[in-house]
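Let me begin by presenting the structure, written as structure tokens, before commenting on it.
What you see is the complex with one protein chain gone and the rest in place.
Now for chain A:
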Amino acid sequence: MKETPLSNCERRFLLRAIEERKVRDRDPPLPPPLHSAATGQAPSHGSAGGVRASPHLSPGRGALRPGRTRGCPARVVTLLSALQRLDGRQSYDYRNVRISFGADYGCCIVELGRTRVLGQVSCELVSPKLNRATEGILFFNLELSPMAAPAFEPGRQSELLVKLNRLLERCLRNSKCIDTESLCVVAGVKVWQIRVDLHLLNHDGNIIDAASIAAIVALCHFRRPDVSVQGQEVTLYTPEERDPVPLSIHHMPICVSFAFFQQGTYLLVDPSEREERVMDGLLVIAMNKHREICTIQSSGGIMLLKDQVLRCSKITGVKVAEITELIQRALENDRKVRKEGGKFGFAESIPNQKISAFKMERAPVDTNDVEEQAEEIITKADPPSDVFAKPLLQMPGTAQIGEGLENSWGDLEESEREEEEEGNSDDATTSEGQKMETGERNFVSKTKKDDDTIVLSDSEEEEVVILEPEERQKKTRTHTSAKQENSSSKKAFNKKRKKKRATH
């Protein structure tokens, strides 16, 4: 991903927001001078270039250092728990998760704070892979839409995208949460291919958590068409004929991300986009509600202690239990609404009382007298000309409809038009060969006239011949194009050309 790098100023502001809170919580009299120093310096940093920023940085850091070094580990831990984030969360707080379902099966939108992911599951009957004849195929595709952030380009496989897709595959496919054997229709001939499309709609940090929730919710919500097999014959039933069947899902792995700051001193659950930009390391743990770890990945090159990883896995257990509960409740809700024949789909998930949302009931449109109106327009319009009744056959193998319209190329002025008409009046009717001849004659006469006015005696015509050896065609072309121009301008042009030649 080509994200615009944070300026030093921004980076410092974010880190300081984390750090200052700690200092302020410990001893209140200290922050005011610190704060004023920070605000006093910030603009000078903003204006200074990247090179000059580093010497300015040192006093600020020096002022902060005593506060940091004096704190003993136990104290840091207690302070960390009191630490608040830019969006007012505590360090272990997860953002609100909201799940809404579409009208189709297997379609959902998951909102994690302001991060939003659209998930859609689709299926297709395909022939299986050669080495896995009795297993269905699972395919995940996460896309970072340019809608989500301006830095995302359409159709580009960025490093971040590859990393996220791989992690998603490991979380969902390699953990064997979907029973792929139940997706087999005829061994070695036909299996179901389940495709999970995930679109990131808004990027506000922690894409992987939102995507993993969206993927598993969409898979749980999805129903595939029922099939029956008689011998080698496979019958596919439409939803009207037989109820579609859900996929068999063993467990629901869910990813939880942890951001580490300052070599693991600070830990934040569910980092937002701003926090992600200043973090030193990221730990992603995928777990199901039985507290089984499905995937664990640490990135960013940070060394973690054993107890840090253990603590993270404990937190994951709690978060996953909460999220699984929420997913099951959301699925149950949707199932109930569909069963009772109530309204469902995204239109229902927009809250009515929201000020930015608006709904309009089915609105009748009066189309009673459109026929009269249409009739009026048609009668007002010019009747279509019906001159092209017969195609003209000029010669064998050609056909022409109508006479063609007047050439409207270029915006000729009145005088030019007259001139052209004069020139063209006889030419238009004559045949091709004649035209060429007349063209040549005109050309010759014109050049001769020029010769008269300008004293450049002999070889004008010869020169033209030398320059444009394909005599006939070229000459006619120069003639016709020249005719479009004003004759005076042509003369001027010729003069220029001649002068140029004279200088040679």
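Going forward, contacts are C-beta pairs under 8 Å (C-beta built on N, C-alpha and C of every residue); 3 or more make two chains touch, one makes a residue touch a chain; residues count from 1.
Everything below uses one rule, namely that contacts and distances are computed from a predicted model.
Just to verify: the chain that's not displayed, which of "UBC-like protein", "Exosome complex component RRP46", "small monomeric GTPase" or "Lysosomal protein ncu-g1" does UniProt list as its protein name?
Protein name of the absent chain (UniProt record): "Exosome complex component RRP46".
Out of A:L125, A:A148 or A:C220, point to the residue that touches the absent chain in the complete complex.
Answering carefully, the residue with contact to the hidden chain is A:A148.
So which of A:R89, A:R132 or A:R195 would be touching the chain we can't see?
Once the missing chain is taken into account, the touching residue is A:R195.
Of A:P225, A:G264 or A:G345, which sits in contact with the chain we cannot see?
A:G345
In the full complex, which bits of chain A touch the chain not displayed? Write them out.
Answer for chain A: residues 102-104, 107, 109, 114, 116, 118, 120, 122, 143, 145-150, 154-155, 195, 197, 199, 201-204, 345-347, 350, 354-368, 370-371, 373-375, 377-378 touch the chain left out.
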